[in-house]
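Every protein chain but one is kept in place in this view of the complex.
When the chains are written out, they are named A, B and C in that same order, and each has its own residue count from 1.
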Amino acid sequence: MPTKVIKNGTIVTADRTWKADVKIDGGKIVQIGQNLSADEVLDATGCYVMPGGIDPHVHLEMPFMGTHSADNFESGTRAGLSGGTTMVVDFILPAPEQSLLEALAIWQQKSSLACSDYSYHMAITWWGEQVFNEMAEVVDRGINTFKHFMAYKGALMVDDDEMFSSFQRCSALGALPLVHAENGDVVASLQQRLLAEGNNGPEAHAYSRPPEVEGEAANRAIMIADMANVPLYIVHTSCEQAHEAIRRARQKGMRVYGEPLIQHLVLDESEYQNADWDHAAQRVMSPPFRNKLHQDSLWAGLQAGSLQVVATDHCSFTIDQKRFGVGDFTKIPNGTGGLEDRMPVLWTRGVNTGRLTMNEFVAVTSTNIAKILNMYPRKGAIVEGADADIVVWDPEREKTISAKAQQSVIEYNVFEGIKVKGLPRFTLTRGKVAIEESTVKAEPGHGEFVAREPFQAV
Amino acid sequence: MPTKVIKNGTIVTADRTWKADVKIDGGKIVQIGQNLSADEVLDATGCYVMPGGIDPHVHLEMPFMGTHSADNFESGTRAGLSGGTTMVVDFILPAPEQSLLEALAIWQQKSSLACSDYSYHMAITWWGEQVFNEMAEVVDRGINTFKHFMAYKGALMVDDDEMFSSFQRCSALGALPLVHAENGDVVASLQQRLLAEGNNGPEAHAYSRPPEVEGEAANRAIMIADMANVPLYIVHTSCEQAHEAIRRARQKGMRVYGEPLIQHLVLDESEYQNADWDHAAQRVMSPPFRNKLHQDSLWAGLQAGSLQVVATDHCSFTIDQKRFGVGDFTKIPNGTGGLEDRMPVLWTRGVNTGRLTMNEFVAVTSTNIAKILNMYPRKGAIVEGADADIVVWDPEREKTISAKAQQSVIEYNVFEGIKVKGLPRFTLTRGKVAIEESTVKAEPGHGEFVAREPFQAV
Amino acid sequence: MPTKVIKNGTIVTADRTWKADVKIDGGKIVQIGQNLSADEVLDATGCYVMPGGIDPHVHLEMPFMGTHSADNFESGTRAGLSGGTTMVVDFILPAPEQSLLEALAIWQQKSSLACSDYSYHMAITWWGEQVFNEMAEVVDRGINTFKHFMAYKGALMVDDDEMFSSFQRCSALGALPLVHAENGDVVASLQQRLLAEGNNGPEAHAYSRPPEVEGEAANRAIMIADMANVPLYIVHTSCEQAHEAIRRARQKGMRVYGEPLIQHLVLDESEYQNADWDHAAQRVMSPPFRNKLHQDSLWAGLQAGSLQVVATDHCSFTIDQKRFGVGDFTKIPNGTGGLEDRMPVLWTRGVNTGRLTMNEFVAVTSTNIAKILNMYPRKGAIVEGADADIVVWDPEREKTISAKAQQSVIEYNVFEGIKVKGLPRFTLTRGKVAIEESTVKAEPGHGEFVAREPFQAV
Partner (left out) sequence: MPTKVIKNGTIVTADRTWKADVKIDGGKIVQIGQNLSADEVLDATGCYVMPGGIDPHVHLEMPFMGTHSADNFESGTRAGLSGGTTMVVDFILPAPEQSLLEALAIWQQKSSLACSDYSYHMAITWWGEQVFNEMAEVVDRGINTFKHFMAYKGALMVDDDEMFSSFQRCSALGALPLVHAENGDVVASLQQRLLAEGNNGPEAHAYSRPPEVEGEAANRAIMIADMANVPLYIVHTSCEQAHEAIRRARQKGMRVYGEPLIQHLVLDESEYQNADWDHAAQRVMSPPFRNKLHQDSLWAGLQAGSLQVVATDHCSFTIDQKRFGVGDFTKIPNGTGGLEDRMPVLWTRGVNTGRLTMNEFVAVTSTNIAKILNMYPRKGAIVEGADADIVVWDPEREKTISAKAQQSVIEYNVFEGIKVKGLPRFTLTRGKVAIEESTVKAEPGHGEFVAREPFQAV
């Protein structure tokens, strides 16, 4: 690969902003300085040169009722690159009684056509001696994060006992537990009550998962992590109640992390009132969109540092797949897209409005994630020796988000019609230009698995 | 029964303090005023005439491993009267799969020798259609409060699903759910870990039930009550974590009540460090005693109104019974005495120190309880028409608490050695003098069941 | 005066609800019971018999720029009676350097035509040895509450030093300090900034007094009361920020009281955006109306007990008086009416909606006020011996509030157009029927001063 240099740009990292060129050789950043030269020049005049985005929460080709979520590792990572995201972390979901390693093998196969680098979280979907034992091997294979579902009763959900066992195991292995925090018993019961009352439309999805139910589960997971003496990462923190539980824990010195989604930051519950069933159903995800007060809470959390990262939970379903749930909202597949839109939307609504500094933008979309998941500064940094996962960000480029022009294979986009200002001029994955403005040069199969070391005790 | 008049005293109720005589006829207060006369005169010179105490939380003759807790309804209510408590509320504990009504019948038999009036809470120890149906009958029989154990895994514990079902049933019936709030899964796991590590003494009991575990459960029960649209009463609130959850709920307008025990207000965790196994084991109860910070929190809660009542959870075991747990703290029967001591100790540590007004003392020992349990003003009040359950309180009478002189049948007292100032001169149960200073005139069988109506929706 | 009996009603007090008749003789309640008879009968069939309302915060004939606020003691108390309020507490406002006793004499003269009973708070508008000394005499004259303005810089405002001195003096005298909590320095500065920017309309009044400014002052007053070891009463608590400060103090065991106004509970800041200058200016009061979130906070405070009473700050100005502020919002006289509307509006929006129980309604409109101001149970109670200040409340009577039909002398009403359900059938002031449905029988000069004793230390 010829050497490259990104010239005339302003480097923006999580901790500073300065004018310098960035030289790349063999997929790595090899030099940062003034007046650098190389075989090829990428002109960054007027642009910010930032660590590529990392999405810590995606579901690509996720198994679902005999089929899969619509975007696979190829289209999903392509969508990510198109929006400046150069790495994704997917969730391996073992079936009941399935070996974790067997599930890992399946995921490895699915990710073979990824256009960008990726890593995995391993989900603990059942518990037993085999799981306990295999967790060590999973960590050895470079996966130091284990996901736990407190909802999806009868499917992915684990109970407090299992979660406590798994958290203690994580503590021993130097792994970080993650939780999907909603009280699954209460959700299941509310679903039945709503259906029994004749509420079967998508708006009932939101009614069945109120913020209190999320806040409770977040609070419970935090207590269990405290008892297990392990840090905790709470995925898709969507509401003040969960955020309050996180703040309360952090005020005691606990290491608890919260991950708002870009959807929850900018979209609200009124979407579910849309008269068009498809419109509403396409927004069905868990937790559901919340009201403006919760949005304010999430933004303030990013400003204060009580929430650390912004993700998407990208899990796209086609119109047809969503229609599995006509007549029964509990059957609407949960998930929305977002991989392509996270960075431009966050920049537009966060940086352009003055809520976040550019450095904070980099922190929450990339650097904090790399640190929390223990792959910093290989990822998430503009330093010599780091992977050349870089986005050259043009703060003047604008577009109106539209499904018509998106990389994702689905027919709609929950951000449809939102105007964004701030888009990639170039996106580089390990030194390769995958995106040049609207030209997509992403290569299926280019992406590699990123192994992550276990943590040292804090 | 001849008429009586309590003369020359100062009446102290939850809302005011004034000098007046109280005339009693046929077990009822019939007149309050100046210069009343009657067949018999009880002289209250220098004394406060207050509603008799109500202990909302006792376990008399509680089934335990083939035997029973040591104090039965006779000795327990005698102890209560001796300390100014004229009514107790006991918990009916159906065995697994046992009919609630059958359990009620057993309790009715046990209470036949009660010296004071009493009422019952019904525990929901299992769930099913039969329980659902019988709850209505239980309410018809005058029991409008249902207890739920979130701890005691494998025994009394119910899961979130059952609790949510039961809370919704309570809501429909106008009944009030109660919870013992501790995360039973985590407690059980901590117990096993401690035993495995060789910690088998009474101090490990406290380690196995940290405040976080109580706070979490309180928070969870509150969320479930919120979803069920029903008020909630949290028994033996012992720590800031649970109190914080209660305050947070109340700040949103929820009707949540917290019940500190007199033990948690004045005794602390250092008791479990006592070198004498018996001393420590005699203090084993759940939740365990906490540190001074938690005590401060509880007192402030009584002052602020975020906690409403003071109880005992009186459940006494003999030295021999406690010794079932030698070598395995999880086998130490849980419970301490307190019925005789609650009022003098709270007066001494609360009123004499200026923390509580006399009116607040009456509120938290009697009036608030009667209101919350829906038997006010028949109980908990000095008004015409009320039951003549009255304590004539001599603020100058003193004693040092000692097991030697107590009514309870056990050989020790957790308040041993505490000096109290403020004791009953007379305790009257429905107009009968049961206690006259140190003379006990309580009559087994005098006590009657107090039926309580269901609530109206707030 | 012939004896009277209120028959066939349901008595509702702060602590209970029961069917009984109430007999009145010589301005006092003399008997409560079944089947009472008297010279005259007031039929309360279908009605609730409640303690008459007490408004702890009114300004009648308040001196203002050489004139007075529009309602005097005659029309003001008549308005109060018309809405079920049988007592008001007004603020004596000494001029700079004026003797407190001299100011008291002026107020005594103004109140001579009051139709209902009344009491005074004494404002500490300046500080010096004379004030220090006269405070004792003021307490002797039956005024045990002293008001402090933290706003109105250059006029009524006292600084922290003066406030601390006065609070310590209150502590020594058994008096209760009250504060108007807004940071006067910041308000004055914001006013100048707004005027300089050309914002001179009534909407700028709200901009000049944001919730943060009130919360800060509340927090500061609480700290000073804590250092002075004295309880504190915060008038017109209008926002979450002040309420939060109160809750935080109460959680530490401090005795701090908060008083929402009926205006802040039901009207919001959008009123100031009204295109009609008069409409907006008529709503100008301090603190200004807030948004819905603050309303939710205040309602929850009444439910939780962290806020205790509902007042009006009745201080009415005519359209012409309000127009003093055309072109300069800082000159708009501050104040609105409300005396006639407080009880029906609170009943409609509080009791009819299920937010408050009837007993809580009585507590916050009457009983709690009487207790906090130390005149319970002479006022605020339905007990034998109490003043017969009673409202017979017809929960079915309805009207639409309209200035046209009001007792207040001003030409408008901030509650104009609000439908209320729940109105007095009779209002009695010391046994005299002052209101019988829409017939006003109030007698100027009937009202008497209510002296209040100093407090005992808590």
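Quick note on the criterion: a contact is a pair of C-beta atoms (placed from the backbone, for glycine too) under 8 Å apart; a residue touches a chain by one contact, two chains touch by 3 or more.
Everything quoted here is computed from the prediction, not taken from an experiment.
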Problem - Visible contact partners (per top-of-document touch definition) of the missing chain - result: A, C
Exercise for the section: Sort through A:41, A:300, A:326 or A:451 and give me the one touching the missing partner chain. Expected result: A:300
Handout entry: Contact with the hidden chain (one of C:28, C:141 or C:220)
Key = C:220
Fill in the blank from the handout: Cross-chain touch to the chain not pictured, restricted to C:212, C:320, C:398 or C:437, is C:212
Problem - Omitted-chain contact residue, chosen from C:77, C:144 or C:165 - result: C:165
Problem - Residues of chain C (touch criterion as defined above) contacting the omitted chain - result: 159-161, 164-165, 183, 185-186, 188-190, 210, 212-213, 215-216, 219-220, 223-224, 226-227, 244, 248
Fill in the blank from the handout: It is residues of chain A that touch the chain not shown, namely 14-16, 18, 32-33, 247, 250-253, 255, 296, 299-301, 303-306, 354-355, 357, 367, 371, 376-377, 381, 384, 457-458
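Methods note: only the chains that are shown with their structure count from here on.
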Exercise for the section: Report the topology of the inter-chain touch graph, choosing from line, ring, star, complete and other. Expected result: line
Exercise for the section: Report back the single chain whose CA centre is most distant from the CA centre of chain B. Expected result: A
Completion exercise
chain B onto chain C, same sequence, C-alpha superposition: rotation to the nearest 5 degrees is 180
Handout entry: Between chain C and chain A, distance of the C-alpha-averaged centres to the nearest whole Å
Key = 54
Fill in the blank from the handout: Separation of the C-alpha centres, chain B versus chain C, in whole Å, is 39
Practice task
Find every residue in chain C that makes contact with two or more other chains and list them.
Solution key: none
